[in-house]
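Yeah, one chain of the complex is gone here, protein chain that is, but the others are all in their spots.
And then subunit A:
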Amino acid sequence: MLQSAGSDLGRRRVVVTGMGMVTPLGVGVENVWGRLVAGESGIGRIRSFDPSELAAHVAGEVPEGPTAEGKLTLDEWVAPKDQRKMDRFIHLGLVAATEAVLDSGWMPEAEEDRCATGVMIGSGIGGLQTIYDASITVHEGRAKRLSPFFIPSALTNLVSGHLSIKYGFKGPNHSAVTACATGVHAIGDAARLIMLGDADVMIAGGAEAAVCKLGIAGFCSARALATSFNETPERASRPWDKDRDGFVMGEGAGIVVLEEYEHAKARGAKIYGEIIGYGMSGDAHHITAPAEGHEGAFRAMKAALKSGGVTPGEIGYVNAHGTSTMADDLELEAVERLFGDDASKVAMSSTKSAIGHLLGAAGAVETMFSLLAIRDQVAPPTLNLDNPSRESAIDRVAHESQARKVNVALSNSFGFGGTNASILVRGV
């Protein structure tokens, strides 16, 4: 077993050998990344239902259309007869997971290999629309007509379940549920399972499909969503900008294939980068608001750096949680505190400006953006950052991508309930 270079996390190194994503910018990692770096936005007026009676009318929805155009044709990913047994978050999870597995080339036939391959795909909310529809059936006095697929369609861990069945992955079958920190927790915890020897390969990430009337109405009631840009949707998600007034919800999924380094090397797998650090914390403060100075975020980041054996000066890019809410400046304060004198050297952006907030999928998608920032030596932009609400030594990559030297990148995700997770990746 190999000692992880500079890390006290565990004895085995974990690398990323496959990636898949479906986001409001489209289907497919390279497609989404290309559009993101080019400064495109996936935010628009909500199409899946009429939002006019709600305060927020905008969201990031996955574009439907031909696969060749980087859009979603679900029938090509999930058999039509199986689609109605699954909520949309499972559909999106399976699309991203299929891409990731095919990308990794890891589709083991041997029983031993299958048992060493696990799944950990979470969701912040799970099958919200499915629960809504079933509630109406019961309310109408038709409880006995409830589909036998209602429960397995709504359960949050069922992307993991379906994926394991599809490919015969018989290792740990797990799922993280930590609101908007789900994606990072799933990847970080799955990496640790590999480090501890519970598995050699883990398919990990998050999936979310809460852009439905119940989801938007609920976050509207919590006063969490942007409502001032209903006529100009592409301007609605504006992290750190003085005119920001809430987050923009997005739907989608992000899935990575994590693999023990020697295992990946032995089969000649393509390696995107290494998971070198992971840190978690809790605010113990408020159900939706971060504590002063986002001190919970600071501790999560600090823990990630400690576990990775990395100093702030080595980090070239930070993918911020940056939701386009008041909390943006608190995260900024915590990052400034972490970097100290190195603050002027790092680039930090919020890709939620382009795709919205994918809740339980956000951290997984953003971890991949961090890996791609290392691969391509580029920091993707923060759109709509016209007038920062306050100045900072940290370059927040306003409007356009920047060529950057990035060897190590940090990705932050924080969730309701005061849960914080940070993950640290490095090129191999």
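Here are a few things to note about the model shown:
One rule holds for everything that comes next: contacts are C-beta pairs under 8 Å (C-beta built on N, C-alpha and C of every residue); 3 or more make two chains touch, one makes a residue touch a chain; residues count from 1.
Keep in mind that, in the parts below, contacts and distances are computed from a predicted model.
Matching "NADH-quinone oxidoreductase subunit D", "Septum site-determining protein MinD", "Fe-S cluster assembly protein SufD" or "Acyl carrier protein" against the UniProt entry of the left-out chain gives the name "Acyl carrier protein". Screening A:Ala38, A:Ala79 or A:Leu196 for touch with the missing chain picks out A:Ala79.
Touching the missing chain, out of A:Asn31, A:Ser48 or A:Ser147, is residue A:Ser147.
The set of subunit A residues touching the chain not shown comprises 79-82, 85, 144-145, 147-149, 152.
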